[in-house]
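A short worksheet on the structure shown next.
A single protein chain has been removed from this complex, and every other one stays in its place.
Chains here go by letter, A, B and C, matching the order in which they are written, and residues are numbered from 1 within each.
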């Protein structure tokens, strides 16, 4: 297999909506996915942190993948989240996503017990050897509980179909370091919303973000200004414009804040799964003001 | 329901052994549990971090509880780990443990998304309201990813059947602070092995530890010297004696090191579940030397 | 020189009072020092963090040492703080303290640039080689900015007249670890107020504390109960009684809170040196209530 890198640009993460009775709401999921796929984003990513992946059971994950593929209808590539605590379950979901037509899968090593680098390497190697689509190795110690250094990520990238890295530590120095140790052609993506401009300046291929559920045009405009036009002054302007929303969704938690934003915009997406609670009323009000300002 | 506190002293945590094909080895589990229950410990705790709880599926968890109850045969109370990421699954396993005869259940709030205090409180409240056995609220940010302050733990203790706290931050100041805010009769337990002496000196009711799989007599002797006899000099001596083993199992990870120790002592307990790997050979050798020194 | 260890028990740290014009108030310093020396504490320590050491110039430090020696009048040993950023200035003050009659000097390695272990070792070695009184190596990363591991402290203790360690990280595990690597006879002292009981239980020779300026009798009673009588239940009781004050002075900063406490008790001690400000009024009120409760 060659170093296949099927993703670039704005990669939009979808939330998983629920019905009032707690079941996954596949109808609304398809509605939201269809809307995002039509908004101009370059890829769609179900079952990320935004999609409440770890709170879903096996059957629900499979149903979300299938519903997503149907809603996307091949317009853009699909990047499917498949992470589980055990290697066996991760492998199971990766294979399911491959069969369903995903362009790539995203894998974050998850901790209860802290994993050694050897354990993480074998986890990826085992999953990669059973797939023919590429893997994006996802580093986010704040959620997954494990930190992978640029040096270790470069080692993971030696596994044939681990071809992409998503960096979410919020430290742009990691991205420059990754280029240093993995080569300047390394395909890395930014997963830290407040770092979007800095990451593109550092050479990121794409931005993995939940924000397109609310502001796809602003996200796309940043990409165009900095990557396509190379106009830093314009890029800074459009970045600072969307920064309050980016900061808000990061601080309040992605599923919670995106759900609140969608409801403020008129789409019912139901409760989060317990123990997760909805956005408190005062924060909802703050979000309403941020969104209004962006619409002017 | 009154403030029922069914646990004290040395609470021994059991590992979950596996067969070579990856399935849980219930026969060896019963052997190890029977042996520990007969060693003099004051309670048995299956499905803790030591028992690889988060790596087991629903059916495996239930089988472990049932096998444990059979092996203990009522000699000591059983404290069952029942934590899951969702409230619904935690509740399911808590009820199962209650029906199976557990004296209490242990609940650690788990994070992928960081939970707010309100989310954690409702999680406990919902579980507690469906049980008639008491709950031990377990604080261990290093594994669960969430930290509960003494002030918040005191609030949890106002839920009728949340009657016990297990503190594993390794900060003895938290225990003194808990006594301050929850009253000097608060039933707290230490889950940080290197803190065992300090915690008993601070008034801990018990020590939650995986060490009795290897050195039950030393663990029990510490309890007797410091709690029953109040002989600090003797307690320090027996504590410093077992400290190298305690440090080793904490540093190397409990399931991994306890499994290696049991194998060094002649009991086959099988592989850990991937991605977890067995203890590397050089560390195994270090453990062998620590154990030999303790046996002299 | 033999391993001379001249200190044990309650080691009372004095503040440095100032006049309204900003100069050191040597008269009040002598009054406070005389009072503390007569209170039953086992040693007096001027020029610690409590004594605002780093904010004093060379002449002021020397004047404080001389005034302290006069006020103590040989009743108890004096432990003098002599730390500076440079080795040369530390050495200068250590020699001055020795000539003035101090029983020992306390040295905390200070950082602007983080020092390597080799730099810290040579710093201590150079100072020790020019003194004939013993040195207490003081570890407090929260103020000094450098952390010394138990293993490194054990190495420092191989310098002939580095005979004592003061541990202020607040981690009692460090103390047990120090006994493990430096031998069970190692002379270590606790500098973390909320750890006082745990540290004595771990075998600390003494407690370095600013609290005797306000509650010498309670501090001494803790020492008697736990070290001399070995009565843990009584020790816990007297410890929990004084804990609110200990927590308050740690949280609010020692010079600021002790100064406020002395003023509430009727002794004018003047302003702190800028940029340090006095305790805000609401906190002063909280301190008043804590002190009143202790006096009942």
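Going forward, a contact is a pair of C-beta atoms (placed from the backbone, for glycine too) under 8 Å apart; a residue touches a chain by one contact, two chains touch by 3 or more.
Not measured: the values here are computed from a predicted model.
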{"item": "In the full complex, displayed partners of the excluded chain", "value": "A, C"}
{"item": "Residue among C:119, C:231 or C:263 that touches the chain left out of view", "value": "C:119"}
{"item": "Touching residues on chain C - with respect to the absent chain", "value": "22, 49, 53-55, 85-88, 109-116, 118-120, 122-123, 126, 143-145, 253, 255-256, 273-277"}
{"item": "Residues from chain A at the interface with the omitted partner, ascending", "value": "170-173, 176-177, 179-180, 184, 194-195, 197-198, 201-203, 226, 230-233, 235-236, 239-240, 243-244, 247"}
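To be clear about the criterion, only the chains that are shown with their structure count from here on.
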{"item": "Gap in Å, rounded to a whole number, between the CA centres of chain C and chain B", "value": "38"}
{"item": "Centroid distance [mean C-alpha coordinates] between chain C and chain A, Å", "value": "52"}
{"item": "Two or more partner chains touched - positions in chain A", "value": "none"}
